[in-house]
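Here is the structure we will look at.
After this line comes subunit A, so read on.
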Amino acid sequence: MNLQEYKDILHNGLWKQNPGIVQLLGLCPLLAVSSTVVNGVSLGLATALVMALSSGSIAPIRNYVPNEIRIPVFILIIAVLVTVVQYLMNAYMYGLYVVLGIFIPLIVTNCIVLARVEAFASKNAALPSALDGFAMGLGLTAVLGVLGAMREVLGKGTLFSGIDLALGDMAQGWVLHIIPDYKGFLIAILPPGAFIGLGLLIAGRNWLNLRAEQKARSKPAPSIAAPEAAQG
Partner candidate 1 sequence: MRQLHKFHGGVHPPTHKEESTRTPIAQAAIPSKLVIPLHQHVGNRAVPVVQVGERVLKGQIIGRPDGRLSSAVHASTSGTVSAIEMQVVAHHSGLPDLCVTLIPDGKDEWIAHSGVDYKQTPHTELRHILRQAGIVGLGGAVFPSDMKSYSNKHKIKTLVLNGAECEPYITCDDLLMRERAADILRGAEVLRELLYAEEVLIGIEDNKPEAIAAMRQAVQDDKHQFMEVIAVPTLYPGGGAKQLIRVLTGIEVAAGVRSTEMGTQCFNVATAYCVWRAITFGEPLLSRIVTVTGNVDRPQNYEVLLGTPVSELVKQAGNKPDTNRHIMGGPMMGVDLPSGAVGVTKATNCIIEASPALFPPPPPALPCIRCTRCADVCPADLQPQELYWFAKARDFGKTQEYSLFDCIECGACAYVCPSQIPLVQYYRFAKSEIWQREQEHQAAEIARERHEFRVLRLEREKQEKAERLAQKERAAVAAKPVAPTPAPALADPNADPDDTLQMRIDAAVARAKEQVAATEPPKNTDALTPQQQAEIAEIEARRAKFHEIASHAGADDESPKQS
Partner candidate 2 sequence: MISALWVMVGISLLLGAVLGYSAIKFKVEGNPLVEKIDAVLPQTQCGQCGFPGCKPYAEAIAKGEADINKCPPGGEEGIHKLAELLGVEFKPFGEGAGPRAKAVAFIDEQTCIGCTLCLQACPVDAIAGAAKQMHTIIASECTGCELCLAPCPVDCISMQPIEENIGNWKWQYPAIPIVQVNPR
């Protein structure tokens, strides 16, 4: 594994195969908790942590797991890691734990976690696997953050509301009121806003990609080989 390959892994997770807006995996929590930046980023980071841990821990044992029980064992490991994260959050970030609620345990069933384990960690060494899991998680976090910001600003006129839940009381004053005396555009906060926002994000990414492609076509550039996309 050379540096370029690590770079590719990062590029894949954050942009090329972004789970949120390219692979469209794990949309249920994505849509449900992205009503504010803090919620979105927190769940995103929790997911990234789980993904890095699960990919990183499954990769070294991948050769010892018989094929018949591959999926059960993977799920088992993911479930354990998620529960550990859940306990930790319950203990040390209780406010956030309450806000994110059911979506923390639901990380287990978030298909992006299993998808990366299956597609990448079961074929690669521990370090790149952990990086891949983390990069994918970061990609998801980025989408959650941006979507959360869009919805929060439009819906409430604030940014980082609830940041004290994640970082403690000292962060209480960090909330930005972007638009003072804002009436609130509720649909942005409500579930439809999540769908519309995600649609716009996907469109935006495709547009950027198309533009980059056109630029590349006008002056041929060396194509970057990338690991195959995970499907499912």
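The criterion applied here is as follows: a contact is a pair of C-beta atoms (placed from the backbone, for glycine too) under 8 Å apart; a residue touches a chain by one contact, two chains touch by 3 or more; residues count from 1.
In picking the candidates, the idea was that all candidates are chains of the complex that A comes from, given by their letters.
The model shown is predicted, which means the values in this text are computed figures rather than measured ones.
Touch with subunit A in this complex holds for only one of 1 or 2, which is 2. In the complex of the two chains, the subunit A residues touching candidate 2 come out as 67-69, 72, 210, 214, 229, 231.
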